[in-house]
Each structure stands twice: as structure tokens, then as C-alpha cells.
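After the C-alpha cells below, expect a handful of questions from me.
Only one protein chain is missing; all other protein chains are in place.
This part shows chain A:
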Amino acid sequence: MNALLLGIKLQFKMDIRSKTLLVTCYLVPLLFFAVMGGIFTSLMPEAKNTLIQSMTVMGVSMGALAGVPPSIVEIYGTDIKKMYSANGIPMYFGLVSLFVSAFIHIMVMGLIIFAAAPIIFHASIPSNLPLYFLALALFIIVSLSIACILGLAVKSQAKLTMYSQIIFLPSIMLSGIMFPAEFLPKILENIGKLFPATWGYILLSQNNRSSSAFIPLFIILFTAVILNSILLKKIRSS
């Protein structure tokens, strides 16, 4: 096994040992799913058609935006980064290992919702499964890339909590998972389109291969990759 793969394997284990990621990637999203799934489907029976998608968008946003940035700050905001650098470990290692490990955890959480929702709440299964899982993978990647920006740009855990919430809350409120986005005032609807959750929800809910919702996610991803590269370069030079 090469060094990067070993690092990812160790990070995956550390994420399980650390309660933070377990809480934000599994406990809170699945608890939210259990409670809100029941409320949504009993108040609005038609919510069964999009329950898997809406609960997954909530879980992915929670896991990525609230769970991952603190782990990034633990590496890049402390002496760990110096320790890695002094021992020949490349600067990207911490970010890549956290990213891949978090991707696996969040995907597992998405699979649990996908498997449990039809059994517990009689939720409809997406008709185009390959498209659904492709969209889910892309949405997780985009959400994690935003989480990486937060973790690299903000150095203190206290400020990080605030910034994470500034992104997480509007993501959920304006994405259309709680109530249809078209019911929102135009300005809020447009603000909602800045967040990946809105496009993730649209993409997960559609059953055809329309590229219209893929494009915004790719634009956000492209921008995030550039910003992450700049931040990493800045950290390296400092």
C-alpha cells in the first residue's frame, strides 16, 4: 500500500474514533431523517416522492459543512502541518485524506437513508438509479470542496462554527428541501442558487439526464478547486 492510501485508511479510522464526524455524518442527519421523515410524510403525503433526496441533501450538507472543517483546522491551523512538512509529507496530504475519508462516510450515510426511507416511510425510490448515485457523488464532492475552503481559510475553531453555520443554514433553508424554492421571494430564491444544496436537490430529484443542474455544480466545484489550491499555496509559503 502506498503512503497516500495508508494515510486515507488511517484517516478513515481516526474519523470513526473522533466523535465529531460520527455525530455530524451519522447521528444528527439520521436522527433528523427519523424525526422529520415522519413529520413530512404525515403532513404532506406527496413528500414521499422526494423524501430520500431531501433528507440526503440535509445529511450531506451537515456532514460536509459542519463535520469536515474542524478536522481540517486541526491539521492546517496547528503544528501538525509543520510536523508533516518537516518529515517530508506533502502539504496536500491532510486535505486529500480527510476529503476521501469524509466522502466515504457521507456516502454510507446517504446509502442508509436510501435503504431505510422506503421501508420506514414508504418513500419513492428514484427511478434512474445510476443518475441518482452519480448526482449524489458529485454533490458530496462539491459540498466537501466548500468545506475544505472553510477549513483552510478560517484558523480558529470558534470562528469556524460561525462561518459553517452561515453557509449551512441558508443552504438548507433556501435549497427547497423544507418547502418549494419557488414559494420563496425572488431574491431569496436567487441567493439559494449560490449554494450547492439547491443544485444538489434539483439534480437528485430529476430523472432525466438534463445537464442544466450539472453545470452550476461543476462551476462551483471548479471555483472551489482553484480557491483551495490558492489557500494551500498560501499556507505552504507561510
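Assume a residue touches a chain if its C-beta (ideal position, glycine included) is under 8 Å from a C-beta of that chain, and two chains touch if they have at least 3 such contacts; residues count from 1.
One rule holds for everything that comes next: contacts and distances are computed from a predicted model.
Chosen from "Sporulation protein YqfD", "Fumarate hydratase", "ABC-2 type transport system ATP-binding protein" or "Thioredoxin reductase", the protein name that UniProt gives for the omitted chain reads "ABC-2 type transport system ATP-binding protein".
Among A:18, A:124, A:161 or A:206, the one in contact with the hidden chain is A:18. Check A:27, A:83 or A:111 against the missing chain and you find that the one touching it is A:83.
Residues of chain A in contact with the chain left out of this view: 1-3, 6-7, 10, 13-14, 17-18, 74-75, 78-80, 82-83, 85-89, 93.
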